[in-house]
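Only a single protein chain was left out; the remaining protein chains are all shown in position.
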Amino acid sequence: MSLYEIRNLAVDIDGKRLVENVSLTVEPGQCTALIGASGSGKSLTCLSPFGLTPGVVSGSMILDGIDLAGADARHLRDVRRRLTGFIFQQPLTALTPHLTVGAQLQEATMQAGTARPSRRELARKLERVGLSRADERLDQFPHRLSGGERQRVMIAAAIAHSPKLLIADEPTSALDASLRAEIVALLDELRAEQGLGMLLVSHDLASVEGHADQLVVMDKGRVVEIGSAGALIANPAEDYTRHLIAATPRLDEPSPKLGEPRDLLLETIDVGVEFQRPGWRRGKIRAVVDASIILRQSESLALVGGSGSGKSTLGRAIAGIGPVTEGEILWQGAPLPERRKRSLDMRRLIQPVFQDPVASLDPQWQVIDIVTEPLRNLRPDLMKAECREMAQQALSAVDLAEDFLTRLPASLSGGQAQRVAIARAIISSPQLLVLDEATSALDPLIGAEILELLLRLQVENGLSLLFITHDIAAARRLCHRIAVMEEGRIVETGDMQAVIDDPRHPATQKLIAAS
Amino acid sequence: MLKRHFPLVLVLAIVALALLLPFLLPWNYDQIDWDAVRAPAFSGSHFFGTDEIGRDRLARLAAGTRITLMVAMAAALVSLIVGIAWGATAGWIGGRVDEAMMRVVDGLYALPFMFIVILLMVVFGRSILLVFVGIGLVEWLTMARVVRGQVMALKQRPFILAAEAAGTPSIAIILRHILPNIAGVALAYLMLTVPQVVMVESFLSFLGLGVQEPLTSLGILVKEGADDMDMVPLGLALPGGLLVVILVCLTIEGERLRDRFS
Partner (left out) sequence: MLALITRRLMTAIPTLLVIILASFFLMRLAPGGPFDGERPLDPATQAALQQAYGLDRPLWEQAWLYVSRLVQGDFGPSLVYRDFTVSELIAQGLPISLTLGGLAIVLALMIGVTAGLFAAVRAGQAADKTIMMLATIATALPTFVTGPALALFFGLWLGLLPVSGTGEGGAWLIMPVVALALPVSGAIAKLTRAGLASVLKQDHIRTARARGLSETKILFKHGLRPALVPVASYLGPAAAGLLTGAVVVETVFGLPGLGRYFVQGALNRDYPLVLGVVTLFAALIILFNLFADLIYGWLDPRMREG
């Protein structure tokens, strides 16, 4: 008998049916992964049977022989107390800020009714999930720990009472790329050790590959396809699954056809960026140190690293929207002044695209005003009608219809908003686009489309791209060369395939393992 | 719309009445009717009766409302302008300037401003201009804090950076990107400031330090009513009740606006 089995699950919220006819099983010691875009209903499917969402459930849900259907709140609470452990997506906010790590871990251990654990036992639990200086941590408050450390505490707390089923809702999505592989490996180990069944939710196929036994693909509240992980990925039966697999970048797919790089365009020589420590503390933070890169016309360079590696800071310095404290930036041999001293002509040359598409558009402005803003400053000679025409052309270059011109950002989806942002960036015919995690916040299918769009722009218009990301596999689809950053320094550079085949630096190796 | 915004409609109705009544009533607010002193309500031409000197209560109520609200609007505007200027500057420039400016705000926030205003009034005399400015100065701190918070949050949003990359100069960014995006919050807090200011003005007038004779205000009317309350409780109930109604309605609407824009 399966550990956990749901059949014909349906979840309604406010009268709307958001999940329909979902059936899946979880076997003891095995991992069932739920994959789908945001809004596909995967979180609701996992959490609603246990009473953790406002959804109203119907259907059959049986955990360890206990029927959850029709159970009242007290009964469900009892099940949660004894049989399940939960891990959520955002480690930074998942722990109670005014209780120490030790206090919360103790509460988790005792929740099923066991006796008070000794300090030594608690410390051992923290060590098991990979936390150093475990004894110290017990007395610390959560805000002292990093995101990755907090997620480890969450994992320790989730299994502290020896549950039978572990439910992890996007446990690594908010974590730094290099940490993801470690956390997923940790979960595998614990699963094997304790014979736990695991229900894992993710929007990223790549992160569950090799770790999941069963795969359930969901879209719009329904199950699209279900089967053993290896077989499904090798031989997807449904179109949706096929698209999803194709959209997920992998390191072993065929190399992309990129444009031909030409003359030298951009060169940074020992660029450094320093910030004052915020508030009362003394000293400076060195975000970027001795960064030297080159970029040619029609070439794409991937700037890859974990969070805090300085890649965004370097990108902003190059784009002229962030400070430069040391070193030089040269454009076609001539020095490019730093942010405040850049002339309008120079601004024309380099344009940015940001990670959060909706936040990069002024919520009070219409699309046409957003897209033509660069023209108003950089081409004041143009008349209104000419500007409008250029806006239409820019929109069609990013595959958006003309009626988008009068829309407001709030009415756009993530993918549409990012296209508008790209249209704004290319309207003044720049030579370099600085893309700061431009696809990271998008669903995999949409992100893949944007990557394709960027590739097309690069090849057809001869644009150079500086693609900042933590996802090497995605960068591979777009870029000729790669520069890896860690703690502000560039630790490895080279041709994309060469570096992937033979990574020298440990930072690079970690990033490749995470893909 | 009428039903949902009932409080606002009520306040507007009160204001309309206060403005129109002088043309409809036979009595002025400081006119003395020697024949009717402390007349009860509904006696002759005095709808609410007269006070202890013989002045028509309804006329005085209307006049008091007009003055109180006028002072309140003016003072709220003062606090709006000073608050936005201070807060937007601190938020936009950031760094040490912001720290210094906000520390001033924090320091002042804790003070019993009322006392300082009273002190100023005592020292410099009781002019109506001082009432406007003094009261406005009491309330600008909250506006400054709110505006500064909004501006700082906006400054980090990518669309501001994109505007910079597009070559838009700082002034244009502030005028065309920042201000439209804080207008909603500023309006909400303006609405909330008015009742605060009404309270302050009434308070000062109650103590004899605000609006002076021959003008009257709701605060003065409450004081007169309180002094005479053992004889004629209506004299307290009318201005007091009206004051509370105005304050409650404005607060409800202001909070609704504030929640919409947060």
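In order of appearance the chains are A and B, and numbering begins at 1 in each one.
Please note the rule applied: a contact is a pair of C-beta atoms (placed from the backbone, for glycine too) under 8 Å apart; a residue touches a chain by one contact, two chains touch by 3 or more.
Keep in mind the model is a prediction, meaning the values are calculated, not measured.
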Omitted-chain contact residue, chosen from A:107, A:213 or A:267: A:107
Candidate in contact with the missing chain, chosen from A:143, A:242 or A:262: A:143
Listed residues A:38, A:96 or A:276, member touching the removed chain: A:96
For chain A, the residues touching the chain missing from this view: 50, 52, 77-82, 84, 86, 88, 90, 93-99, 107-108, 111, 141, 143, 154, 157, 280
Absent chain, residues of chain B that touch it: 103, 106-107, 109-116, 118-125, 195, 199, 202-203, 206-209, 219, 222-223, 225-226, 229-230, 233, 236-237, 240, 243-244, 247-248, 251-252, 255
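Just so we're on the same page, only the chains that are shown with their structure count from here on.
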Where chain A and chain B are represented by their mean Cα positions, the distance between them in whole Å: 48
In the complex, chain B residues that touch chain A: 95, 157-159, 161-169, 177, 180-181
In the complex, chain A residues that touch chain B: 276, 316, 319-321, 344, 347-348, 350-352, 354-356, 359-364, 373-374, 376-378, 421, 424, 428
